[in-house]
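Read through the structure below, which is laid out as structure tokens, and then see the notes.
Yeah, one chain of the complex is gone here, protein chain that is, but the others are all in their spots.
Right after this comes chain A.
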């Protein structure tokens, strides 16, 4: 039994599950002393990650990402809109992150989760500032029509590292995105050509001949780490996040450039060496994630 090494206090007669609930910090620290975590992972190792592209058939681009138990579903819908006067040749991306009550026992219907707007804003900032998508690619007719991409990410299971899973699913959804065919209708407005009209009965000339994919450059990948005393734990679960509150999220792109470093307060102050260790862990993780993304894209193309 876990607690039998402690003599003279209540924990010596307790079962593992009870000890885990009542003294969570001590439970985790006992594991950290052996350089391992309760789910038998090494300190710097992330959980198993899987990606499935095209999960939502009715969306223009979608992906389902799972990191351990954390599951995110991202879907993109494209709509034609008039571009603003300041940027007549650029499209627009609207990113929203939702945490429905299914994801966690702490989220109640009617009361939005505290983490949802924060992760949503973080995602928008990261995706737009990383330059992954050139907004000029989303333009249709300069000054008259351009694409608005609505990216919605739904958290289906919140088990820690929400931002990592959300970013991965967003990137995968964009790589799966196929921009639909549009045509000018009689009113002079640009409308989307639906699949049924395609069998040679087109009255209108399509503006773009075939569905095209977006070109993604400098794709961002991220890793969240927890700092606790002098340990660095990569890819925390929800239990670890609730006990040890100091999170650092590092976002790197494929060429190793830093896109974002986010450390929102937290009990443990980070010395430069800790931040550099987090960056090194992230670099390794970027390679793993790139491989997973490429495999998922290949699987999709083979179907």
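As a working rule, a contact is a pair of C-beta atoms (placed from the backbone, for glycine too) under 8 Å apart; a residue touches a chain by one contact, two chains touch by 3 or more; residues count from 1.
Here is the rule we go by: contacts and distances are computed from a predicted model.
The chain not displayed here is annotated in its UniProt record as "Exoribonuclease phosphorolytic domain-containing protein", chosen from "Guanine nucleotide binding protein (G protein), beta 5b", "General transcription and DNA repair factor IIH helicase subunit XPD", "Exoribonuclease phosphorolytic domain-containing protein" or "Neutral alpha-glucosidase AB".
Among A:118, A:141 or A:297, only A:118 touches the chain left out of the display.
Summary of contacts with the chain left out: across A:106, A:185 or A:230, the touching residue is A:106. Mapped onto chain A, the footprint of the missing chain covers residues 106, 114, 117-118, 120-122, 124, 245, 261-267, 269-272, 275.
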